[in-house]
Every structure is written in structure tokens, then in C-alpha cells.
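Only one protein chain is missing from this complex, and each of the others stays in its spot.
The first chain written gets the first letter, and so on, giving A, B and C; residue counts start at 1 in each chain.
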Amino acid sequence: MLKVGVIGVGYWGPNIVRNLIANPHTTVPICADLKPERLNYIRSLYPFIQTTRDFREVIHHPDVDAVAICTPVFTHYEIALETLKAGKHVLIEKPMASTSAQAEELINLAEQKGLTLLVDHTFLFTGAVQKIKELVSSGEIGDLYYFDSVRVNLGLFQHDINVLWDLAPHDISIMNYVIDQLPEAVVATGSDHLDNGLEDVAYLTVYYPEKLIAHIHVNWLSPVKIRQTLISGTRKMIVWDDNSPSEKVKVYDKGIEVIQTTDQIYNTLIQYRTGDMYCPKIPQTEALAVEMQHFVDCIQGKATPISGGELGLLVVRILEASEKSIKNRGKEVLL
Amino acid sequence: MLKVGVIGVGYWGPNIVRNLIANPHTTVPICADLKPERLNYIRSLYPFIQTTRDFREVIHHPDVDAVAICTPVFTHYEIALETLKAGKHVLIEKPMASTSAQAEELINLAEQKGLTLLVDHTFLFTGAVQKIKELVSSGEIGDLYYFDSVRVNLGLFQHDINVLWDLAPHDISIMNYVIDQLPEAVVATGSDHLDNGLEDVAYLTVYYPEKLIAHIHVNWLSPVKIRQTLISGTRKMIVWDDNSPSEKVKVYDKGIEVIQTTDQIYNTLIQYRTGDMYCPKIPQTEALAVEMQHFVDCIQGKATPISGGELGLLVVRILEASEKSIKNRGKEVLL
Amino acid sequence: MLKVGVIGVGYWGPNIVRNLIANPHTTVPICADLKPERLNYIRSLYPFIQTTRDFREVIHHPDVDAVAICTPVFTHYEIALETLKAGKHVLIEKPMASTSAQAEELINLAEQKGLTLLVDHTFLFTGAVQKIKELVSSGEIGDLYYFDSVRVNLGLFQHDINVLWDLAPHDISIMNYVIDQLPEAVVATGSDHLDNGLEDVAYLTVYYPEKLIAHIHVNWLSPVKIRQTLISGTRKMIVWDDNSPSEKVKVYDKGIEVIQTTDQIYNTLIQYRTGDMYCPKIPQTEALAVEMQHFVDCIQGKATPISGGELGLLVVRILEASEKSIKNRGKEVLL
Partner (left out) sequence: MLKVGVIGVGYWGPNIVRNLIANPHTTVPICADLKPERLNYIRSLYPFIQTTRDFREVIHHPDVDAVAICTPVFTHYEIALETLKAGKHVLIEKPMASTSAQAEELINLAEQKGLTLLVDHTFLFTGAVQKIKELVSSGEIGDLYYFDSVRVNLGLFQHDINVLWDLAPHDISIMNYVIDQLPEAVVATGSDHLDNGLEDVAYLTVYYPEKLIAHIHVNWLSPVKIRQTLISGTRKMIVWDDNSPSEKVKVYDKGIEVIQTTDQIYNTLIQYRTGDMYCPKIPQTEALAVEMQHFVDCIQGKATPISGGELGLLVVRILEASEKSIKNRGKEVLL
């Protein structure tokens, strides 16, 4: 039984607690939060959980094997560092740190100590992303042409980070999980309509090797909620509509074929191929439930983190680079 | 009765001919095309139309008051120049020329000669775009935050121009028609997956004054056809889905309000507003029919071209700039 | 503070309990259920609630002013009767009883005793149905032509009732709430594919006065979930798609006009009218929360039940009649 202390039980933390309680191999001995009412709330649901306002009490609690850190981003580094120093495994909210330097330090320390460091990029554990990863890894999609993601909605404006830091970690982590190549450079554009330096609309292009390109549109000012991703390859193409209740992932047997001709005018001829579309069955298991079990498996050495420090670091690096690019109107920033 | 000669009756030209014939104030005395089979086709439909393989015959035909130029882009300049020199009005396919220098020369000549120069940005004459223009001009949408357009599909790859030159003229002309401000700079990214220097996927950001930003995604490699535009303003927001047969334009009474507070932590508070949505009735008249009548009205001095040389030039300028930017991985290009 | 005992905390009961707890004017002193594990579940959420396996203990509890009956249909009559005899108000699950005779007896007893009898036709308290009722009552839709509802899905097959008794109470209650006229007759057809006398696919036509017709399609064997209602009137038309997360109710300014002509061939000429569509903002309040407050208001004499005994009885009568009709292949059954 893995005993996981949880620091931060505001918006997201209670979901982590609920899933840790529900998993037969994990439990939660203690939770911390600065706000007493959040601790009261947790105790009302789980009277057996100890609570404290001091996060250090969680880390150094003798019954705690691992710590889940669900606090604001700017506190991640400090708390994770102390947890790792105390020899305990870490599950940390995304983005994993405020800077890539911090993220690297955490990765190194975890490695030295032989501890598991899992970043909570929850989307990677959804049935949809697992299916997409499988489709791409198996070669069914062929070599990828592009990855294009739109994640827009009205609200919720954040007070300390722009829309890229708020929403794009989802897309960036999914993109890197699926693509499995190292990106080379980013170009970002956007606008802060409230004149506070925090973009509410942003566009991010990520260049990968060999013509593969990724693009992310995140937006707090859209009248409609769109969560749509297009992934095209040489063999098939995917449309993932996360808003669709029952047909989230569609796989199109579509593509082009380039035929070299001896024709004098055009030296290439494009042929279009259109076949069936199918919509694979997607398991409905809650992503966090899958993730908690994965955390256990990683700690027990049965699995390697699919969203470990390296992926978490890459997400932070891309966010840092896109921040630099967006402030310089699309200046290319190498990674 | 305005007599319009038509040069080029391949793919698009016959639509122009059909609408000129249908309009009670216009007729078509003569058509030109290099391919005899296209001329045969026109004669089979309209036995009274004279045909020729020599475009100059159309321009200098004594019965011709105006010329519609529906030939490939690289020929626009030469044909339009000769037409204007001959003292005849011009309707010209989009984009109006291959370079902004050519476009400027045509504009100047038309002005000197007092001739009408209309660029066939057909979309501007659709009921949907007319309605959107009206919504924005009337102030119903408020000050614009952004314009975001997606125009993607599988095919048709062009052999001599990239996807921006092929598809983006639609979005760029609509955007500039609706926005009514001069853009300042562009940033473009993309990829040519066939390694021929012709991007098949492209993303274009256009910066306007005062935080207004526009973005266009054009793509020949999408498994699904998307034609969707989001336009957000301080008062309302528009979603235009051109694929929808009956609910193309939706107007959302949604927005944010920024409240200055004395709160020490955050000095701004965002409130979200959500009201009714409505879907205005859109006239079903064919855009080209509206445009042909507009051409007549302009020539008769009853109207000013809504897609005249200046708009046509702006489209070419943005395409040129985006070409430069896309080849330099998003380098900002000032307009 | 209204004290409501809850009998039956299986599938639906806990939602009633949660909303009674959340309402500042109501509380729950005691719950009953035959299954100890359901009682344990309630106590784990609300340790202050007393529990019992004997429903009579709830009814006769000195602190109980009213009883919510969330048990299987065949028990409704007996429990409600004893509750009313004990002089306590009743909130009862739909359908309110197994036979119209039972329903009538409950209505009479509640009336004699001056007690509130509310049937839990939850849908009537949704924002969508409230909006539709308002649109029809205000005359905006005009005189109704028809009401057409489709409620289909895969599963859940019931073991003791057919799909009409299972799903149609929703549509029948909404229909009668909106229409506000007494139906005259029903015709029902359907099929029991498992050969057990319980139809899994059923179609119900209800005749109202003056050409108004209603139709309901309920189905346990559909591959897709459809929850769509069309309501047409002489002035406007409504489409209610309950699956749509954000655009549930659409109001179309569409219709026909009949023009009497002196034309010899046809003595009527139909003209079609098409105007804007709008999608009114629908309040998001949970229907049960609205209903619990309505229950309080009714008991305090501030409101009259919108789903009282009379509506509940009408639903049962239509179900009884449709049962008779469906077994006789569409034989008309007068109400």
C-alpha cells in the first residue's frame, strides 16, 4: 500500500485525493493546505485523513512514501526539492516548474536518489490520447506531417500567467508524447487585450525535424468551446474532438500519393486517396485513475513514467521559448 | 447594357459568363481561351457568344466595354494592363497580380483613366460576409479583439503556388474588408512536405493596430473540410461556419468585463457575460450575381468597389510578406 | 425549516437528499432503504442523518414534515397513502402510481387533508423546459401544430416495465406541461424483441383538440443517444436538443401562411416564411434544486404544484392507454 501525502487541496487536489483513495494500492494519510476551509472539506469527505497547514509536515510524515504536489506553479520547485531530499517520490502538477533550470535540478535530484518523479499531465492518461499514441506508434498513421491543436473557450483568465502557460501544457505534452521526436524551434504570436502583458490569445508553431510541424491555438476569448486536434500522416489522418461525447477519435483512411512522372510541365503528380473512416472504441476509465496506478507501477519499478521529468522539462522549455518568441512578435527561438 | 468580354473560361470563367448572361444589365459578346475545347463548351451553352484563342481580340473588340480576366495569376498583369490601356474596365481574378508592384501599376493606370478596377474576391459578396461586415460596422460587435480563420481540406495541391497563395486570399480579403484598419506586420510559419518549396500547411498571423490580431490556418492535408471563422469583440462574438447549410453565422452575446478593483492582490477582476445567441437570416443570392451587379454599379458611378484595387493590393502585399516570413521561420515582416 | 424524510436511497434518492441538504430551507432528518449498504452510503456522506430499514419509521418520525418517496413504482401507492394519512406532505417519484385509480385516490386524500402532493417530473424544472413553457405560454410560438419527441439510446432494459413506462413519462409530462390542453386519445405501436411482452421500441401518438398532435419515440435499442423535441406553431418553431451542451433550445422564426385565392385550380396558396433563429440563454441551475424550492413554496402556500397530482395522473392515464393500444397494434384508446 503506497501512502501518498497531498499538498494543495484547492481545485485539483481533491481529484487526486479521491483517486488515491479509490485505488486499492494507494492511500492518503495526510493533506496540507494554507486554507483551513479546504482542509475541513477534505476531512468531511474522508474523516480518516490527517490535515495540516504546514506542507513540511506532509513531506516528513513518517507514514508518507510519496507526495502529490497540487499547489500553484511558483511553489512547485521548493516543495518538490524538499520532498526529494526527504527521499520520497513525487507526483507534481503541470507545468512542473516555473523555469527549465528548476525542472532540471529536480530531475537530477530524483535520478540521484532513485526516486520516481511523475508530472501530472493528466491528458496523457485519457483513453483518447492512449489510443492516438497507439495509432501513431504502431505505424498505422505513417510518418507524421503535422499536429494541429485548438483549445479555446470563454475564460478563465488567469492573473499571473498567460494563456500559453495556462492551457498549452495540455497540447504540448500530448504533442510530445505522440510525436516522440525532439522539437527544434518555436515561433509564437498573440495578443494581450487587457494590456497587462498576459496574452489571452496565442498561436504557437513548433518545428520538428524533417518537415514535421506542430501548431497550437489557445484562447480565453472564444465564444465557443473547441478542443480539436488534427494529426496527419503519410498513411492515415486523425481528428480528435474532445468535446464529442461518443466519437472522440476518428481515423481517416485518407492521404496523398506523390507520383514522379516524366511529364515535362510538372515533375510531380499528386493523387488523393479516400477510404473508410473509423472511430475506435475508447476506454472510459477516468484518466486520473489510470495515472495513479501508473504512479504506483513506476515506484514499484514495473513501468517507466510516460510523463516523467524529461517530458515535464520539455514542456517548460517550450513554454519559456514561446514566451520569448511571443514578446518578440514571432521571433524564432531555438530549443 | 454593359458588354463584358471574358478572357479565360477554364474552371472559374464559365461561372462569370453564366452570371453576366443572367444579369439583365450585362451581356458577353466574346470569350477567349487558349484551349479550343473550352471555347466549344462555351459555344454549346451560349451559341451567340463569339470565341477566340487570342485574348487581344477580346480587349480590342469594338462591342466590349469591360473585360473579365479569369486566367492564371502570372498573366493577370499583362492582360489587365492592355485592357486598361485600351480604355476598358477590368474585373480581375484574385489574387490580382503576382507582385505588389504590378498591382500598384494597375491601380494607378485605372485611376488615371477613370476606369473601374474590381478584383473578384467573391466571398465578399456572399450573404454571410455581407452580414458580418454589417454586424462589425454597426458597432454591434464592439471593438475587435481578433479574427481567426481556418480553411482546410484534403487537396487540391497546386503546382506553382503554396497553400497561402492558393487559399488565404479568401481569408485575407474578408479579414481586411471586415476589419477596416491597416495591418502592420505578418508572421508566417508552415511546411512543404513534398520538399518542393511550396508549403501545404501554413499559419499566418497578421498584426493590426491596438492589440487586434488576425490568424489564418490554411491546409491542403486535412482529412476534414473546415471553413470556420471566429471574430471576437468587446460587445459580442461571431462564429461563421461556412460548411453549415442553414446556420452559417452565429452571433453570441458573450464577452468579458474588466473591473478595476482596489483589491491588493489583483488589480483587475474579469467578469464573464453570457446571453442569447442568434443566427441572422442570410440572403441566399449567389455571390457572383451580387458581384456582377456591383461591377455594373461601379462602372455607372453608383457605387465604389468594395474589392477594388486597394484591397486587391493589400492582399498581394500580405501574401508577399507572408512568403518572406514563412521562408524565414516566422520572421516578422512589416507591411 | 422543512424536514423531509426520504424513503428509498438507491439510484435517484441520493440526488434528492443532496438537494434537500443544500437548500437552506429544507433538511433531512431520516432516510429509509431496505439495503443496509445504501444507508451506510448516506451516513458516510451525511453523518447527521438517521437511517432505518423500516419506511414507516420515516413517515411517523416526529421531526418529519414531508416525505420524499424514491422507491420502485409498485410501492408508491402504499407508501404515499400512509404518508398522507399521517398528515404529511408528499414528493413522489414518477410515474406517481401503477394505476390511475391509485393516483386518483392519492389526489383525493391529499386534497381532503390539505396536503401538498408533488410528482417528481424533474425535467419540468430544467431551464430548457421552463424556457419552452414560457415561449409557448407567451404566445410567441402561436397556436401549436405538433409536439414531436425522440428519446432513444442503447439500454437500459428494465425487467418489469416496457420502454414507454420507463422513458415516456419524461416526454408525456413535458408535453402536457407545455400544451396545457387535455388530450383525447392515444395510438401506440411497438415491438418486444425479447418476446417477454415488454416493448423495447415504441411509438406513441397523442391526439389533442383542434388538429394538435403529439408523438413520442422511445427506444432502448438505438446505437446513438438522441434527445430531440420539435414543437411547431403558427408563429414560430422550436427545436430542443437536450444533448447539446450549450445550444439546447433554438427558436426559429419560420412558418407558413395560408392565402385564400380566387385561383380556380387551388383554393389555397401556401407561403413560407424564414427569418432569424435564436438560442435563448438557459439558466444552468440544477433542476432538482429548483424543484426542492418549489416543493417548499407549495407547502407554504406560495405556489401551486406545476407537477402536482393532476399532471401525475394524466401521465399514468396516458401510459395505461398506450399499454392497451400497443398490445392491440395501434387501436385508438380514448382518454
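One rule holds in what follows: a residue touches a chain if its C-beta (ideal position, glycine included) is under 8 Å from a C-beta of that chain, and two chains touch if they have at least 3 such contacts.
Every value quoted in this text rests on a predicted model; they were computed, and no experiment measured them.
When the missing chain is restored to the complex, the residue among A:29, A:155 or A:280 that touches it is A:280. Here one chain is not drawn; of C:239, C:282, C:298 or C:315, the residue touching it is C:239. Within the complete assembly, residues 224-225, 243, 245-246 of subunit B touch the chain that is not shown. Take subunit A: the residues that touch the chain left off the picture are 247, 253, 274-281. In the full complex, subunit C touches the hidden chain at residues 145-146, 148, 150, 152, 154-157, 159, 185, 187, 189-196, 200-201, 203, 205, 207, 211-213, 215, 217, 219, 221-224, 230, 232, 237-239, 250, 252, 254, 256, 258, 265-266, 268, 270, 272, 274, 325, 328-332.
In the analysis below, only the chains that are shown with their structure count from here on.
On a Cα centroid basis, the chain most remote from subunit A in this structure is C.
Measuring from the averaged C-alpha position of subunit A to that of subunit C gives a distance of 43 Å.
Within subunit A, residues 224 each touch two or more of the remaining chains.
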